[in-house]
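Once you've had a glance at the structure underneath, I'll fire off some questions.
Every protein chain except one is present and positioned as in the full complex.
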Amino acid sequence: MSFIVDHYNYWIVVLLMMMGFYVVIAANNLVKKIVGLNIFQTSVFMMYISIGKVNGGSAPIAAEGITTYSNPLPHVLILTAIVVGVATTAVGLALVVRIKRAYGTVEENEFEDKEDLI
Amino acid sequence: MIEIISSVFLIVGAFFSLTGAVGIFKFPDFFTRVHAASVTDSISTILIIFGLILRTDFDLVAVKLLFILIFMLLTSPTASHALAKSARHGGLLTLAETRSDKKVGDD
Amino acid sequence: MAEIIDLVLLGMLAITAFNIIFIKDLFTVVMLFGIYSFLSALIFVNLDAVDVAFTEAAVGAGISTVLMLGTLALTGRKEKASSHKTILPLLVVCVTGAALIYGTLDMPLFGDPDNPAHQHVAPRYIEDSPQEIGIPNMVTSVLASYRAFDTLGETAVVFAAAIGVLSLLGLPKRDRATIQSGLKSHLVLRVVAKMIIPLIVLFALYVQFHGDYGPGGGFQAGVIAAAALILYALVFGLPMATHVVPPRVLKALAALGVLIYAGTGVVSLFLSANFLDYSVLAEDPVAGQHIGIIAIELGVGITVFAAMLCIFYAFAGQTERKNIQ
Partner (left out) sequence: MLVLSATCIAILSVMALALARALKADTVYDRILGVNMFGTKTALFIALMGFLSGRPDFLDIAIVYALINFLGMIAVLRFFEYTAGDENQEQEK
């Protein structure tokens, strides 16, 4: 029982990662692929934050009467990663818009028929 | 004493939000469902935030809670209104209208 | 109680993600993705990462959703039936997942204070940073002082992403104000938006300068300020927004933010210290650290604000262009 309690967080995070990964490789639509990529990315964030958690700890902002704090280092790494993540998502979406304009479709399997258009 | 008043506020607020959640499943058409969601949203926000304010020392935290209250009271009904208006604009009918349409169709 | 909340939230997260896989209507997918971001931010709050939750709520749920909706407006909202075989991806995913789960068995226990991750530099940050840097928010001190190089890199990445989007899509022309846009028929919405947009800008300033004492800082403040203008553009139309904050100014601001950040480092170089070592900026090292952090947070805030708004303008400009054609 305690084994499950000590690990369930990691398992659900891995499950989420699998779902995101599946969408990225199985989906045909490029926008959906980007959504999948974001799910994948969030699961990685959650993994980091889970590692940073300390039982009985509190948010790492110093206050009177609090002695245990959670680890601030993963928070810093993930905070910047989120902003960079949305910036790269924006670039990805911009590419999708351009692909739509060039090929008239955002479905992966429909590009093959239009390769001669390039 | 304050603790008890605050508890009453919180419990009544939680009750109202639960009724709202039941409402969005049980009511027959979209417009009544918006009604259920938006009315209970406002009242439960007011009650819960007041309940929480009574638990503070009336410092910056209370001011922030008041700010949340004002913000939510402005935005939540506006969003509901805009959504209902948009649905109406998009051609969604109320239950009564759907029924009378059917009658006309039957005739 | 915290464990129960954690479990329920993770469960809802898994259900949401599972539904995203199968839903073909991309509009619904994007809405569910918004919920997904909200939920993950809630989990971050529950795991004590308040700063991260702040960022995820503002960036993930806000900006990402708006940009994805903008893309959908251009590319269509229905996903066509997939021609892929699903067996192979499923196999790959299951093998990867099994390997990772096998890996987690050796991971340190969840929440264990003796976890190796808490032994290395973290105790120093937790014990010394309030005295050394002089601000209570350890995340801000690590972000802006101990790991300032890293943050400079991230700011540059955000700047580069804005350049990338602009070179792919281009900014809207300023004097195309003749097109009708915005939510013209929603009178209540327009009035309320007018009332709350100043409040949002005020809140952004609060987050910017209160980031040393509570959750917040340049990244979050920049995004919130950008959200205020995005709201303005959505309600009153893009031409009005570009009238208020012209794209030309945004380009300059995005560069200016990075310049302020790097400039702070150069100033400390000239005062014969290391790059981005703020202790020399004032006579008292702690006061110097504080000045440095305020300066670079300002740089980060300006860059993030300008970059996010630039990206939004680029997408919105595309949709308006499609409207004309």
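For clarity, chains are labelled A, B and C in written order, and residue numbers in each chain start from 1.
Just so we're on the same page, a residue touches a chain if its C-beta (ideal position, glycine included) is under 8 Å from a C-beta of that chain, and two chains touch if they have at least 3 such contacts.
Computed from a prediction, not measured in an experiment: that's the story for all the values here.
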Visible contact partners (per top-of-document touch definition) of the missing chain:
A, B, C
Taking the full complex into account, find the residue in C:G216, C:P247 or C:G301 that is in contact with the omitted chain.
C:G216
From the listed residues C:V45, C:A122, C:V165 or C:I311, report the one that touches the chain absent from this view.
C:V45
Had the left-out chain been drawn, it would touch subunit C at residues 1-2, 5, 8, 12, 15-16, 19, 27-28, 31-32, 34-35, 38, 41-42, 45-46, 50, 53-54, 57-58, 61-62, 65-66, 69, 72-73, 77, 183, 186, 189, 193, 196, 200, 203, 206-207, 210, 214-216, 220, 224, 227, 230-231, 234-235, 319, 323
Residues on subunit B facing the left-out chain by the touch rule are 6-7, 10-11, 13-15, 17-18, 20-22, 24-25, 30, 33-34, 37, 41, 44-45, 48-49, 51-52, 55-56, 60-61, 64-65, 67-68, 71-72, 75-76, 78-80, 82-83, 86-87, 90, 92
Tell me which stretches of subunit A touch the chain missing from the display.
58-59, 61, 63, 66
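What we mean here is this: only the chains that are shown with their structure count from here on.
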Quick check: which two chains are joined by the most contacting C-beta pairs?
A-C
Let me have the rounded angstrom distance from the C-alpha centre of subunit A over to the C-alpha centre of subunit C, please.
13
Residue numbers in subunit C touching two or more further chains are none
Quick check: what residues of subunit A touch more than one other chain, meaning two or more?
none
Give the list of subunit C residues in touch with subunit B in this complex.
183, 185-186, 188-189, 192, 195-196, 199
Tell me, which parts of subunit C touch subunit A in their complex?
3, 6-7, 10-11, 13-14, 17-18, 20-21, 26, 29-30, 33, 36-37, 40, 43-44, 47-52, 55-56, 59-60, 63-64, 67-68, 70-72, 74-76, 79-80, 82-84, 86, 89-90, 92-94, 96-97, 100-101, 104-105, 107-113, 115, 117-118, 121-122, 125-126, 130, 136-139, 142-143, 147, 150-151, 154, 157-158, 160-162, 164-165, 168-169, 213-215, 219, 223, 304, 307, 311, 314-315, 318
With touch defined as at the start, can you tell me which subunit A residues reach subunit C in the complex?
5-12, 14-23, 25-32, 34-36, 38-39, 42, 45-46, 49-63, 68-76, 78-80, 82-91, 93-98, 100, 106-107, 109
